[in-house]
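Quick one: structure below, then a few questions.
Only one protein chain is missing from this complex, and each of the others stays in its spot.
The first chain written gets the first letter, and so on, giving A and B; residue counts start at 1 in each chain.
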Amino acid sequence: MARRVGICAVAQTTYQRDKWHERFQGMALEVLEPLLEKTGLDFSEEQGIGMSISVSDDVFDARTISDNAMTDVLGAHMRCEEKVAQEGIQALYYGLAAIQSGHVDVVLVLGHCKESQGKSRNMVTHLAFDPFYTRPVGLDFTAAAGMQAQAYAAASDVTDDHLAEVVARAGRMARMNPATPETAVYSREEVLASPMLADPIRAHHAYPVSDGAVGMILAAEDRARDICAHPVWITGVGNCMDSFFLGDRDLTSNFALKKAAARAYRRAGIDTPRDTFDVIEISDQYAYQQPMWMEGLGLVDEGRGGAWIAGGGPDAMKVNRSGGMLAGNPLLLGGLVRAAEVSLQLMGQAGDRQVADARRGLAHGVMGPAGQFHAVAILERD
Amino acid sequence: MTTYFGVNVVDVIESLPARFREEAAADISGSFGYDLEDAGRWRLTIGGGGLTLTPADVLDDCQAVLITDPQTFVGIQLGKIDAAEAMGLQKLSVTGDRRAFGSIAGLFQKYVPPGQETLSEVELVVLKQTISVGQNFATGPVMGRFLKGLKERKILAIRCPVCGRRQSPPREICAVCRVRNTEWVEVGPKGEMRMLEYVYYASPDPLTGDTRETPYGAIGVLLDGCQDEEVFWHLLNPAQLDQVQMGSVINGRVRKGSRLRPVWAQKRTGSIDDIQYFELDT
Partner (left out) sequence: MPSDFDTSDCYTIPGKLALPYTYFAGRVGSRFITTLRDRHKIMGVRCDHCDMVLVPPRQTCERCLRDLSDQWCEVGTRGEVVNYTVVRYPDRHQPRPVPFVLAMIRLEGADTPIVHLLEEIAPEQVVIGMAVEAVFAVKTTATIRDIDHFKPCDS
């Protein structure tokens, strides 16, 4: 039996449009210091943090090997330092594996991203495409999402009205979340009146550009119980990578998400995922993704995301009480912020948005054009 | 007759003399064996810029012998199998002088199957492109204070409250002590040359995409008021590349380096380029 791994502490900065006053090293410190304070940990070889895993991206940071500019602010000088340049929730997976292997007992995960630094987030995601086949036609993640949204609209009952409600609700939720002080709160009418960005995605359907950092301390079970009173256990993680070319995929099939979810559920011993989770955080970069990913997770009937929204499903199932990605956090950190939020809920530290007696939650991350890569983590408390 | 990849193994080996590039073999001599299992054995003799190939039963007198199955041999000749990989998979081995065998690999033109001689090589397409994304780099309070100092012709360092070491350019924390740096000190602006890298091949500058003029000197200056490893990195006046001396302290033996001073830019904006470069302080 593999060792149990617990999340012992969580910290994050606010997510704001332009943290012009801080470079990313400063944002990282703003996360590192409270984590050390909350846990009393240090970086001693014997009992301290044995591995630091940073989440960062070379193009967003505009430097090669983005992590080597920040080993000091990760406390990782002369220590074991690793980097995840994929969806941030992968760092959680990486830390879990490192601890389960017995390699280390305590891991720091710390992700940062300054989306405001680059002139255009779309230009950054454009660089994820192939220089011969897909960059020349101008693809980026927004345009790719536009095509997926188009296909999903045809394959499901989700309408423009439903999506307006998703966005309006995200704004309302974000007001209860101190990490998203700037999130615009739109009425449904305002969302419906916002111009098209990439049909059928409207301007208000897209997650805002933001800067921020998030981190957590993971530890093996025995250490976790020493470090904090109520560790949040990572009981299942699964991910799946779909094809690179959009044309090789069925954009409405949720293929990768279904696989990722099935793997996570199996590892967590969950046979019937519906009605299992007290709190759910999914990475909805664009409004259509909230119902679509819920279907892919097997939590909403296939093609019935619209009825689910109209019936108050998001509130009833405690989906994205944080405001989700629509309330704003950087692309790279989506899933890691989701996991941090679920952890706060399970630790009872979610403030105004706290779900009473939450015991089991799901966090989801997505990366790549039109949901190429999905990762799902199941978190539980005793 | 045995064929692999649509090609006869004997044809491939017997074409070696025709594919021999004399001009490349001037310095090479010796005899080399090919042991291709069922397909047969051959001896290749190279000397005086010429080559002979003969079937041979015994290869013991060869400098080196390549042993492989005929399929692997043909695959390698056609470029479909990687020789190093085949060796790793133990499908290919060389007895005797391995290195010598390696040296003859480049002596032969690529094998072209009969009937395909007139097909031109596939043109290999490359795309030259400079990716460029505009940035707005934040200084944060610590780097910002340092850069503002440069604007006023001051070089500032930040000191660790625990170990006292000075960092310039400054970092938010001392990596060694893992505490926030708090105390500012002015250092230099003159100092001693401690490190020099002559750069002859410049990488593109990621901030512009352009390649710097070479040669240039990247230097580490031990600014006055600093000690040990606390050097400041900048550029040397390119006209003085050969006139400077590197200082060092090795096992207590002190060697003095050239004295350097910064050359300030006329128009300073609060960037590292506010110092054009360092030059000899004479």
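List of remarks:
The working rule: a contact is a pair of C-beta atoms (placed from the backbone, for glycine too) under 8 Å apart; a residue touches a chain by one contact, two chains touch by 3 or more.
Note that this is a predicted model, so its numbers are computed, not measured.
Shown as candidates are A:197, A:232 or A:327; the residue that touches the absent chain is A:197.
Contact with the omitted chain, checked across A:40, A:102, A:138 or A:351, is made by A:138. When the whole complex is considered, the residue among B:24, B:89, B:131 or B:218 that touches the unshown chain is B:131. Within the complete assembly, A:62 is the residue of A:62, A:191, A:228 or A:257 that touches the hidden chain. Interface note: of A:92, A:109 or A:246, the residue touching the hidden chain in the full complex is A:246. Listed by residue number, the positions of subunit A touching the unshown chain are 14, 19-22, 30, 59, 62-63, 118-120, 122-123, 126, 131-140, 142-143, 146-147, 149-151, 154, 195-199, 201, 243, 245-248, 251. Listed by residue number, the positions of subunit B touching the unshown chain are 122-142, 144-145, 147-148, 204, 206-210, 270-271.
Simple rule for what comes next: only the chains that are shown with their structure count from here on.
Put simply, subunit A touches subunit B in their complex at residues 19-23, 25-26, 29, 42-43, 59, 62-64, 71-73, 75, 77-78, 114, 116-120, 123-124, 127, 131-132. For subunit B in complex with subunit A, the residues that touch the partner chain are 125, 127, 129, 131, 133-143, 171-176, 178, 180, 206.
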